[in-house]
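The block underneath contains the structure these notes are about, expressed in structure tokens.
A single protein chain has been omitted from the complex, and every remaining protein chain is retained in its original position.
Moving on to chain A:
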Amino acid sequence: MDTPDSTAEQVPVKRPNKLAKSLAGTFTDLYNVVRFILRFFKEAFVPPYEGKELLRQCYEVGVRSLGLITLTGFIVGLIFTKQSRPSLSEFGATSWLPSLVSIAIMRALAPLVTALITAGRVGSSIGAELGSMRVTEQIDAMEVSGTNPFKYLVCIRVLATTITVPILSTFAAFVAILGGYLNVHQNEGTSYSTFIAQVFEPLSFLDFESSLIKSIVFGFTIGIVGAYKGYNSSRGTEGVGKAANSAVVTAMFLVFIEEIVIVQIIGWFR
């Protein structure tokens, strides 16, 4: 029989159990993610290579995101230039605008904006598509017919985002600089050749390299997170929605963390 004392004693006993369960859950999730990533590296680079499907996925990720990337990149370049002008003009340094724009776009804005847009558009789509396939047993159907669904569905999509995001990012940088040029040309009357010369002047090889490395890491992250969430989604239509949502939120969060880490690492080499 419970005495008031014994009931009171139960409370502190339950708390560590809950905490332990939560910790165990987190570590299990982490272990599963690591296994998922290792499986990707184990299976992605061995035949059969599914080149046709890879091209189709690159088209899905790349070409279909192009419109949004173009619009966003252009607006980012234009607005960034417009907003930076007053601060620079206070010091009579508006001639530095092209350099400022190029450094900001190449080092941070282009890879970051591209990654965030791709995470929203493609990450959610991968999560929802694979989640739906899991729920309707299409992944099981692939497995029982002697096809490796991990390779066909996961590896191909992750490779597609890893290849395509750097290309999109480069394109976004080009369009953003164009947006900046239009603003500078309109206000300062700078010619295109002068603008371009000033754009490339402050950039080093490390800037291009770091931008490329960032985009590759972001692309891989978006693909692997979307695929992991979808491939392991729980049963039911609710699980599909959760997978899509969680793919976007997690990918965006990781992209910001990676941005900070990579900027720190690149800083050591400057």
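Methods note: contacts are C-beta pairs under 8 Å (C-beta built on N, C-alpha and C of every residue); 3 or more make two chains touch, one makes a residue touch a chain; residues count from 1.
What we mean here is this: contacts and distances are computed from a predicted model.
The chain absent from the displayed complex carries the UniProt protein name "Putative ribonucleotide transport ATP-binding protein mkl", chosen from "histidine kinase", "Response regulator", "Putative ribonucleotide transport ATP-binding protein mkl" or "RNA polymerase sigma factor". Within the full complex, the residue among A:51, A:146, A:189 or A:267 touching the omitted chain is A:146.
The missing chain, though absent from the display, is touched by one residue of A:48, A:67 or A:86; that residue is A:48.
Touching the missing chain, out of A:99, A:138, A:232 or A:245, is residue A:138. Against the chain not displayed here, chain A makes contact via residues 48, 133, 136-138, 140-148.
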